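Yeah, one chain of the complex is gone here, protein chain that is, but the others are all in their spots.
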Amino acid sequence: MSAYFNWSLVGKDFPRLVAVLPVTLMIVLIATIIGLLLGSLIAFLRIERIPVLSQIAAVFVSFVRGTPILVQLYIVYYGVPILLQSTLHIDISGWNKVMFVYIAYGLNTAAFQSETIRASIQSIPRTQTDACIACGLTKRQTYMKVIFPQMIRVAMPSFGTTTIALLQDTSLAFTIGVVDVVGRARALGAATFHTMEAYAGAAVIFVALSFILERVFAAIERNMSFTAHTPHIALRLKMPSLLLPRRANTATPTTPAAGLQIVAQNAATVAGA
Amino acid sequence: MMKIRGIRKAFGKQHVLNGVDMDVDDGEVVVILGSSGSGKTTFLRCLNFLEKADAGHIDLDDSHIDVKSSSKKDVLDYQRKTAMVFQNYALFNNKTALENIAMPMIATGKADKAQADRRAEELIDKVGLSERKDFYPSQLSGGQQQRIGIARALALDPKVTLFDEPTSALDPELVGQVLGLLRDIANAGATMILVTHEMKFAYEIADKVVFMDKGVVLEQGTPQDIFEHPKHQRTREFLSRFTSQLENA
Amino acid sequence: MMKIRGIRKAFGKQHVLNGVDMDVDDGEVVVILGSSGSGKTTFLRCLNFLEKADAGHIDLDDSHIDVKSSSKKDVLDYQRKTAMVFQNYALFNNKTALENIAMPMIATGKADKAQADRRAEELIDKVGLSERKDFYPSQLSGGQQQRIGIARALALDPKVTLFDEPTSALDPELVGQVLGLLRDIANAGATMILVTHEMKFAYEIADKVVFMDKGVVLEQGTPQDIFEHPKHQRTREFLSRFTSQLENA
Amino acid sequence: ACGGSASATNGSGVQEIKIATGNDGKPFCYMNEAGDLDGYDVAVIKAVGDKLSKYYKFTFETSDFPTTLSNLSSGKAQIAAYEYEINAERKAKFVYGTVGMTKWDTLIVSDPKNGKVYQTFDELKGKKVYVTTATNQAAMAEAYLKKNPNAFTLVYGTYTNEQIVQGLTSGAYDATLAPQYSLDLWNDSFKKGLEGSKKAVNKSSSYILFNKSADKTLMKRVNTAMKQLKDDGTFEKLSQQYYGADYVPED
């Protein structure tokens, strides 16, 4: 294998991969934002069983889950311009290609996030919404003031896993010529005829990012636990059995129903590199 | 004055409430007794529209609600005249003790932020938890949570407050605390409907005791009537443990 | 005869048990009282090795256990001489009522399948649930679940049975049922250690009452000693609600 | 109808033309180590662009191979340059440029250490031959197999260069199909002694493609410019630079 693996090349490739990291991060960031907003909307439509819209949302989610993301990317890349042109007469041929990548990954993330959000919302005890009704809160107030703040914490471990998976899945952007980390690795592999070294560099970046993201998400999760800002630390010890899981495996998602949903999504969904 | 008529509720084929009637005068404390599964919780939930009853009317002051046909707005208005204290506390987990009391006041437009905070501080003081006001529910003991739950209900200044077994999840010392607080509130003239298994407390505090069985009101009357001269065999059975305790001790 | 000496347990820096000693004679019923957080549950859990105590000895018949150094096998042997009934029932959710009773007998090698089934039927009959034997826990009411939990413990024919607040999650009628069952078992000569908040029941059933506070045994004695002539201020405070009830009623 | 949608005219009357090309096809069109688009096809098109800078501004639309064709047919580009050989289906869908760019003399490549150097398809009877999915080599092997069923077994894949070479040297398959310059690049990159058949099993040339609805003037100007560049030796110079030898077709 030594003929195929050259350490010095890893050193040369690595900075070039780091240079395009912002592209990957932007895709992840924007896809995550779209995913959260649209995903919340879809989750809301489905939980409240809004007629027609909830069925459309269900088909959308099923389609996205059921088809390779490459196909979704093509549909957005070729389909959206035609759609906008023929319906609204908007010409978007001048758009930067990366916009299509944002949209495609945003829609994809939204479908997956909506399931996470749905599961997290459903994991919030009924008593919480009961209390809202009993206090005379409107539906909007119920969602904004009680459900969302609590849901975020439950969903956080899952968001973490999905985001890490998304980091890798962005590779398909290169298929339409957007150069992200995996795309750059592919290009370097093609240019040097040494693919392993380039991907190894990408692996180093992703593993590092995964570690960082895991930490960040864990921190957010802790911050959202509504126990962390204890005025007097001593008092936290009063009911430790409630606060601290007794077993050591605290890394597991706090609510299995929601947490699990996503674990599986971690499976790389790259189809057709 | 609250007038409840013909409340019915079925879950699927199971008829849980079969036409419950009840009158509650202003400032009256009504205690509902009944064995497990008799429909007490369901009844309270229907009164607060947490569960939509299948049929029935509720008149409360100027609100006249037909549970089946009244508009969303009328129901919301009516809801804002009632408040509920839950068996399992049901505080908002993402809000501190103080916020739990203040937020609903603001959300329902009963007070602005400043007023709400002031009133919340007052109430939290009243239930003896001033020094815990910035704690989250998970950092409070059961008895403390329940007292915050009661303060939250009181803050909304409801015409009627509903209590579903407010002490059943507490240890005996905490039970004492919470019952004491309820007694104070009752003495202050609040209108309350209360489900409890604390017979002794019911005996002391109630203006009227209602015994429910299989989704109907089997009998009602003053505590003396019900505890000392129950008319129905079922009521006698149910109360036997308590009354024997009354005699034994 | 069970001899418990110097049980200590800390969670991190928090010392929950600070050297608990206790003697339990064969056929004796020991009731542990104490306020919330005094370490009662932790003590029972240590006795059953659900929690590994930090120090202490337990002698039970021919088992001599040093909690720190005894071998896994000795502990397993000892564990099989004790059984525990949990506050929250803790039936196996994936087993029917009958299987819940029979499976542990088979797993611990106390009986073969046929014997276990026979014995389980007997016990389920004894706790009055023959017609529910094929139901899953989620299909049983709290009181029913707790009775199965007791039957499961009895099936193992333990030298000592530990009960942690066996009635606290039940409604008054169910409490009556379960307490009745416990009384029967006690009368039949079983050795029991029992944590409860049902003072009246404790008074009736206990051979010995132990009052725990802050992880130590504060005082112990016959029910008369403890309830009527408590030595410590703390005990008096704790019992005040109950004793006032004894007087009032 | 969509053909013209991607072109825009700027103030000075210079029209923007999008060229679809690949981004990982060394030595034709690829992103070099510095991150710039590079390769023979790219260089040729750039030279054409320089010649026609009065009328057009060429910009590249990069993607993988299948997507270049989708980009061309969807009108996201007017021209595609990625070593397209002539075949009937493509002819029906697109318009070929008239000037050949590269000689595609495909050799049978094998590792002499594993026995012999195969010279003809016939010698490969019963052997395994690797081809990359959806390439012209695959098409030509399939065409041969159609006429001579059971001649050899095709192994399809989307191997990287390492894998192709390693597959040959390890004997996972006996041969693959490639032009001389690919072979040279392999031997050079991995220090191996692979050899090609003496004679090509297939001869053809590659061309650029136009979108069918592309403007005829554009086609004419580009074809003319390419002819000039070929005649003045620019093609040959670029061929030396990227392929290491002269692979410019005669026509």
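Each chain gets a letter, A, B, C and D, in the order it is written, and its residues are counted from 1.
FYI, a contact is a pair of C-beta atoms (placed from the backbone, for glycine too) under 8 Å apart; a residue touches a chain by one contact, two chains touch by 3 or more.
Please note the rule applied: contacts and distances are computed from a predicted model.
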Inquiry  = Please identify the absent chain by the protein name in its UniProt record; candidates are "Acyl-CoA dehydrogenase", "Diguanylate cyclase", "Phosphoribosylformylglycinamidine synthase subunit PurS" or "Amino acid ABC transporter permease".
reply    = "Amino acid ABC transporter permease"
Ask   = Just one of A:19, A:37, A:144 or A:207 touches the chain that is missing; which is it?
value = A:207
Query = Of C:14, C:108 or C:222, which residue touches the hidden chain?
reply = C:108
Ask   = Which one touches the absent chain: C:29, C:84 or C:194?
value = C:84
Request  = Touching the absent chain in the whole complex: find that residue among A:37, A:50, A:82 or A:144.
outcome  = A:82
Key: Hidden partner interface residues of subunit D, rising order   = 2, 66-67, 69-70, 73-75, 89-90, 93, 130, 133-135, 138-139, 155-160, 162-163, 166-167, 170-173
Inquiry  = Need a quick check: the contact residues on subunit A for the chain that isn't drawn.
reply    = 1, 4, 62-63, 65-71, 74-75, 78, 82, 161, 164-165, 167-168, 171, 182, 185, 195-196, 199-200, 202-203, 206-211, 214, 246-249, 251-253, 256-257, 259-261, 263-273
Inquiry  = Touching the absent chain: which residues on subunit C qualify?
reply    = 45, 48-50, 76, 79-80, 82-84, 86, 88, 90-94, 96, 103-104, 107-108, 135-136, 138-139, 152, 156
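The rule we apply is simple: only the chains that are shown with their structure count from here on.
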Task = Compute the distance, rounded to whole Å, between the mean C-alpha positions of subunit B and subunit C.
result = 34
Subunit C-subunit D separation of Cα centroids, rounded to whole Å = 81
Request  = For subunit B, jot down the residues that touch at least 2 other chains.
outcome  = 141
Query = Where on subunit D is subunit A touching in the complex?
reply = 2, 5-6, 8, 23-26, 30-33, 35, 38, 61-64, 67, 70, 74, 76, 158, 160-162, 166, 185-186, 189-192
Request  = Using the touch definition up top, name the residues of subunit B that touch subunit A in the complex.
outcome  = 45, 48-50, 76, 79-80, 82-84, 86, 88, 90-95, 103-104, 107-108, 134-139, 141, 152-153, 156
Request  = Flag every residue of subunit A that touches subunit D in the complex, lowest number first.
outcome  = 3-4, 12, 16, 19-20, 74, 78, 82, 85, 91, 93-94, 97, 174-177, 179, 183-184, 186-196, 273
